[in-house]
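Yeah, one chain of the complex is gone here, protein chain that is, but the others are all in their spots.
Moving on, here comes subunit A:
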Amino acid sequence: MSNLVQIAYLISSVLFIIGIKLLGKTKDARKGNVISAVGMLVAIAATLVNLNLATFPEMLAAMLLGGAIGLYYAKKVEMTQIPEMVALFNGFGGLASLGVALSDHFLKTQVQAVEIDMVNSVSIIASVLIGGVTFTGSIVAWLKLNGKMSGQPITFKGQHALNLILLISFLVISVFTHLNQVDPMYITLLVVVALLVGILIVIPIGGADMPVVISLLNSYSGMAACATGFILNNNVLIVAGSLVGASGIILTQIMCKAMNRSLTNVLLGGFGQTVAGPAADGPQIVIKEVGVEEAAMLFDSASSVLVVPGYGMAVAQAQHVIRELMEQCEKRNIDFRFAIHPVAGRMPGHMNVLLAEANISYDKLIEMEAINDDFPNTDIVFVVGANDVVNPAARTNPASPIYGMPILNADKARTVIVSKRSMGKGYAGIENELFGYPNCLMLFGDAKQTITKVVGEMKEMS
């Protein structure tokens, strides 16, 4: 590889680093993304310089096809569907790394007929494992997120034993793959096992644990790229891959902390399955309903409102009517802000994107630590499609499965209005005692429809 290409890769690596750095500041983030994209272009251009030009037409065709699909999806996707898109793209990244690893293996064994040395062999095998797991794991996550597969955890007896057996057999087959490089059977078996492990890792994880899973798969897709870098002896792949790997791991940690659970606990899965029973024996919760007119009057007479959005808001597509509610309140000089729990939604920062889409200024969105002391001084807390993140049982009931999870102190407000489709339980399958509190009122119905009515009432008042 020529020195010039190496220098171009160095420039590209630096551009990725600058890009990610700028992505950390709200006003520079868009520029950061562009810089990182330029870094990618530099890497692609530098690679092409060194390659056989005779193969350029098929490269162009493949890139045009991939680019068109990517662009189409990126333009068409709804903001509520971003988690599933990221999950799917993580999977593509994983499969691409797996493809590169296999290609290198077959090139050396079938075309060039050279022996693959130990380091290369280990890199190829690592790339197959991480890439394969990322691919099928992401596909399962994608299916769970878009509802084509139940979000319920799927567990069966001997699941962990099976995973262990698969991992051990992967190691054993790896040795055979290295010793019998020419026989394609062994590497094919490796691919099959890796794909199986990916499925088995994600099926026991419940829908609302998806923020953790997507973050983790994001990290894996970076690590897969990294492993590919070791195969090709290429630094830019390693730099970019490890940046993504590190990013995914940090987000995973943040998500786990916000749920007060360890990563092992999330990955072992089955959360929320066993707790449905005792809830039925507990004291019956007596709730108070509120109608849209009364709710509108309550908003009208408040001086401060805090909205707690959750995944239900995304499902109901209620973010735009919430902005209208905000406009009505601000007309009346009511302080109107949003309290964002780190695991609200199906991926880190999901609520922020939806509210940004509804044209709500980002300085209105306050993080949990910064807002939690403000609840006691707030007139109305409006919970839209959130449940477990405002369940006081996390503070008070050591028997609750969510005990110890940091929550938004919504119950401390003077009045809590909960917009909810029905009295169904949160994903954890547990009763929310907040709904029975004397200061809590339930506003039943589809969030978008009921809030539209509330806004209508408020418009008539003024």
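Some points to look at:
Convention: a contact is a pair of C-beta atoms (placed from the backbone, for glycine too) under 8 Å apart; a residue touches a chain by one contact, two chains touch by 3 or more; residues count from 1.
In this text, contacts and distances are computed from a predicted model.
Look at the chain that isn't drawn here: its UniProt entry, checked against "Nickel import system permease protein NikB", "Tripartite tricarboxylate transporter TctB family protein", "HEAT repeat protein" or "proton-translocating NAD(P)(+) transhydrogenase", names it "proton-translocating NAD(P)(+) transhydrogenase". Annotation: of A:294, A:357 or A:446, A:357 touches the absent chain (contact as defined above).
The residue touching the chain not shown here, chosen from A:126, A:154, A:213 or A:238, is A:238.
Where subunit A meets the omitted chain, the residues involved are 13, 16-17, 19-21, 23-24, 26-27, 29-30, 32-34, 36-37, 40, 43-44, 47-48, 51-52, 54-55, 58-59, 62-63, 65-67, 69-71, 73-75, 77, 79, 82, 85-86, 89-90, 92-93, 95-100, 102-107, 110-111, 117, 119-120, 214-215, 218, 221-222, 224-226, 228-251, 254, 340, 342, 347-350, 352-353, 356-357, 359, 361-363, 365, 367.
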